[in-house]
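The complex appears here minus one protein chain, its other protein chains still in place.
First chain written, first letter: the chains are A, B, C, D and E, and each begins at residue 1.
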Amino acid sequence: MNVADMNWRDVEAAAAKDPRCILPIGSTEQHAQLSLCVDMILAEKVATDAAAPLGIPVFPVMPYGLAPYFNAYPGTICLRVETLMSVVRDIVASLRRSGFRQILIVNGHGGNNPVGALAQELLSEYGDISIKFHNWWNAPQTWAKIQETDPTGSHANWMENFPWTRLAHAAAPEGEKPGVDMVQMKVSPPAEVRNMLGDGSFGGRWQRPDDEMQAIWDIGVAETRAALEGPWAELKND
Amino acid sequence: MNVADMNWRDVEAAAAKDPRCILPIGSTEQHAQLSLCVDMILAEKVATDAAAPLGIPVFPVMPYGLAPYFNAYPGTICLRVETLMSVVRDIVASLRRSGFRQILIVNGHGGNNPVGALAQELLSEYGDISIKFHNWWNAPQTWAKIQETDPTGSHANWMENFPWTRLAHAAAPEGEKPGVDMVQMKVSPPAEVRNMLGDGSFGGRWQRPDDEMQAIWDIGVAETRAALEGPWAELKND
Amino acid sequence: MNVADMNWRDVEAAAAKDPRCILPIGSTEQHAQLSLCVDMILAEKVATDAAAPLGIPVFPVMPYGLAPYFNAYPGTICLRVETLMSVVRDIVASLRRSGFRQILIVNGHGGNNPVGALAQELLSEYGDISIKFHNWWNAPQTWAKIQETDPTGSHANWMENFPWTRLAHAAAPEGEKPGVDMVQMKVSPPAEVRNMLGDGSFGGRWQRPDDEMQAIWDIGVAETRAALEGPWAELKND
Amino acid sequence: MNVADMNWRDVEAAAAKDPRCILPIGSTEQHAQLSLCVDMILAEKVATDAAAPLGIPVFPVMPYGLAPYFNAYPGTICLRVETLMSVVRDIVASLRRSGFRQILIVNGHGGNNPVGALAQELLSEYGDISIKFHNWWNAPQTWAKIQETDPTGSHANWMENFPWTRLAHAAAPEGEKPGVDMVQMKVSPPAEVRNMLGDGSFGGRWQRPDDEMQAIWDIGVAETRAALEGPWAELKND
Amino acid sequence: MNVADMNWRDVEAAAAKDPRCILPIGSTEQHAQLSLCVDMILAEKVATDAAAPLGIPVFPVMPYGLAPYFNAYPGTICLRVETLMSVVRDIVASLRRSGFRQILIVNGHGGNNPVGALAQELLSEYGDISIKFHNWWNAPQTWAKIQETDPTGSHANWMENFPWTRLAHAAAPEGEKPGVDMVQMKVSPPAEVRNMLGDGSFGGRWQRPDDEMQAIWDIGVAETRAALEGPWAELKND
Partner (left out) sequence: MNVADMNWRDVEAAAAKDPRCILPIGSTEQHAQLSLCVDMILAEKVATDAAAPLGIPVFPVMPYGLAPYFNAYPGTICLRVETLMSVVRDIVASLRRSGFRQILIVNGHGGNNPVGALAQELLSEYGDISIKFHNWWNAPQTWAKIQETDPTGSHANWMENFPWTRLAHAAAPEGEKPGVDMVQMKVSPPAEVRNMLGDGSFGGRWQRPDDEMQAIWDIGVAETRAALEGPWAELKND
């Protein structure tokens, strides 16, 4: 249940009944012809769909993350690592203060991985909460399904092209784009990354049939829901 | 135009044509029986409505802000001042990198006022951009309309009760709540604030007729649009 | 009583007898022909005058604050927001360690307003102290008196021209300066601010008769003293 | 060539001749019966062995990293994420100031992965350097060799048990340890991690024959050397 | 000349004529029966007296510094190291922006020594300014005079007891206090420091004749003036 549809009494009641909540985190960054907000859209939607039958609160998605490699593409917003750490640190403190003890961070952007390291640090700092950092798209079953569908699945190509991330005014290119040299790209400054990537997709097809995408989505939702169900830390003061 | 409906080429084109963009910032915090997300909903909607006829990009609303006084109400998320400063610092750097030179920050939450001080700091740091910090609800004309409608307008009472911030399952209480002692509240820690505030409204009526709210909204949108139109700094390299 | 006139045993005795103390904060920045230190002089003096009959300790004024808009005027010292936050955070921790539980921050500079937001954060962090952030010059009664005296009262004009902020070698200009466009100024970088402001006053007369100033001062002192007297938070462990 | 064996003229000459250098980073943390310094020993040695024939300077290994999950094991030193970011930020600035433009960070500890994100940020900040973040043990060929040798290879088990990480006084246990539930462990605070892990190994055998280890090592060295050889960013000012 | 007696045009003229200015830094901390503000009083006064004949601006003394060892004595204000670094970093940036290129930091408190390290860092960061960190009381000649007068000279004893640091209501004790074990004190937490120090003096006599103090002061002023006179860095852009 989205927290936008809850008031504080609803959250108080939810936390009293169930120690779990979800924090989705995304990014606003180039995604070729797709929406700049792909990663926040997917993180929030997969979290919402997963939580729905369980009645677990989904907090508003953090729309900004770490995307320095795309800094030469207008519309890309990039936080420093320390900034995102501070944001998540403060949100987790607030969730714990609200009464939650099992926090699922649903991440929609590979660049945000340092949040996983921070989650470990917070486990040590508090000692009485459990945090699970969940990259929804490369969790084992979802990733397997993506690979099975088309092994080129990657940033801004068909893998992120869902009906809810497409823009009506910007059709996907036809055909297939050659893969980029990932090693070269990773050691290059943003201007060079843009030279290498052109439109921004990492290669392969830009779009695949909707039924294939729905099949991937269904697994992604189910696997995120499974992450909610456990395992969680056995906490002394629970 | 919401950036979620744009890709990077759209933003590149927008910035080439017009130096203006909008960053809405909100808060997730207790709002009595209303949505915990009132401030982010209103900031994003007023920005979107204001920008629509001008075709100016509206970036995703920052959903979390400074709300320590409500820390005893579950569902309240509170960033430290330094954290919010870092977030806005990084976003402004990214907007400038994207080509924008006139940035309207549309703020939906009084507690976020330090962002106004940071905006001044960034004007000095860069020297080539103009930033306007706009508290939409207490800009002169909007505030005058609110006062004229009902001088009790304040946090979580009728003033924030719009059709788009209400929850279907949580009707507004009837009647009128006595005003809280604001001076006493401001010097009190969160537990005491909750004791004083009870349901969370600052007093007065919890709801007013929709046509009155629409009239306020129309002025808020118009005044935010006027803020977009100027004045802006005269910049050497524009 | 100024802490400069106290030793540690005096402070220990004061804190044992009365939970209140004062921290004045100012700024060093252009004030037209007046002293660069107007804001620290006024904050410290109003605090001292207010506290005198009550025997409450007044700590040394923090002489530096947030003044980025005046960065093109030599002699202006500007801290970053985060720096001032850190300073006040550490001082409040020290005052609490010294035994004080009711801390009046007497602020002499509008640009320092983020300290008010920090005060709220510290109330939440500690839970056992009460902090009041008091802008002495625009507290309700003082501001009313200023408006009644001359509605142009603002930065570096007559409103800040007291016998104790004037410089013998720099007489106030005669006549009246047209008001500055405040909206334009607030969105402009420092070089443009200096272009707009010229000598630095925000407009109106540069000086008014001393008896008028004394009348304002008397109200400012009385209102600051009233702030010391209450209300304060009701704290559990007091 | 280790920088400990160089003076400043040697480094000046090296940077003038070749833009490459190496920064190894490790960790000091529990490794079952093995040395607490396994990760720093391996990172420094693999870097040194790889660089030797190329005459590329290897700076001193950073001995401390991110290891919060092992905080319940004495001898574990854990930096906060922000601390390690600051360290690497400053070192990279210094390496660039020394004349290097291609920096290979050889990482010996999975928990340090946020340094990879920081490397991307620094690429954007400077624009004129290339940084490669290299997890030596799970680079493709090395990891394939490990998997081929024994798919249990993991923290503190045989995979990290080299003649140069063993302690003479602490023989490896015999037999094979059941694998730990990694998902459960990742969401648990340190005390619970210690309960789950016992001696600290992640399971499997504690030691394998030296010739197998040497074969893995040889591939690790070769792959690290290959990383030195390219690809690197094409930089404008090179 | 104190900056409190200058307006911005005065500072602009001063910086145009002479690249030098002074920033005094002090501390507010226990000084036995003396004023809590001894270190700020002495730093500001020695700076003012030294600068007077040269017409060099003396900025307001920073009243708070690093004094954690005295945290068990009420009235002691202690900044964290990072906080003081931030303050001095921002002030130096402002002084440089104001046109000064030779900055004398006159320090009145031994605990502030990390500012000397920061000054070195700022020399490297800017490259076009010169900063001199001057501990007025232990500069060579002043320290020699103190030793010659009475080798016990130390914190809060006669060495800091000047007519301008004494309190009328708190006479110095008679007699001589045994020296404290400095090594033991330096490794002890504040509560233990207070146990060891009692009244707060480091031992020896609490007061000496005024003519002796004046003789020390005269040398302190002269040596601070000499520090103003040189040497300074030879800067390219001067």
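Just so we're on the same page, a contact is a pair of C-beta atoms (placed from the backbone, for glycine too) under 8 Å apart; a residue touches a chain by one contact, two chains touch by 3 or more.
For clarity, every value in this text was computed on a predicted model and none was experimentally measured.
The shown chains contacted by the absent chain are D, E, with contact judged over the whole complex. When the missing chain is restored to the complex, the residue among D:I41, D:I56 or D:I105 that touches it is D:I41.
When the full complex is taken into account, the listed residue touching the unshown chain is D:P63, out of D:P63, D:G116, D:G153 or D:P189. Although one chain is not displayed, subunit D still touches it through residues 3-12, 15, 28, 30-37, 40-41, 57, 59-64, 71, 73-80, 82-83, 86-87, 89-91, 93-95, 97-99, 167, 170, 200. Although one chain is not displayed, its contacts with subunit E can still be listed: residues 66, 68-69, 71, 78, 80-82, 85, 111, 113-114, 116-118, 120-121, 123-133, 181, 183-184, 186-192, 231-235.
The rule we apply is simple: only the chains that are shown with their structure count from here on.
Any chain bridging subunit B and subunit D, meaning touching each of them, is among A; the list is complete. Within the contact network of the assembly, the step distance from subunit A to subunit C comes to 2. Two copies of one chain, subunit A and subunit B, touch each other, and the residues they use overlap strongly: the shared fraction of interface numbers exceeds half. Put simply, the chain farthest from subunit E by mean CA position is A. Distance between subunit B and subunit E, defined via averaged C-alpha coordinates, is recorded as 46 Å.
Averaged C-alpha coordinates put the centre of subunit C at 53 Å from the centre of subunit D.
Counting only residues that touch two or more partner chains, subunit C has 71, 78, 80, 82.
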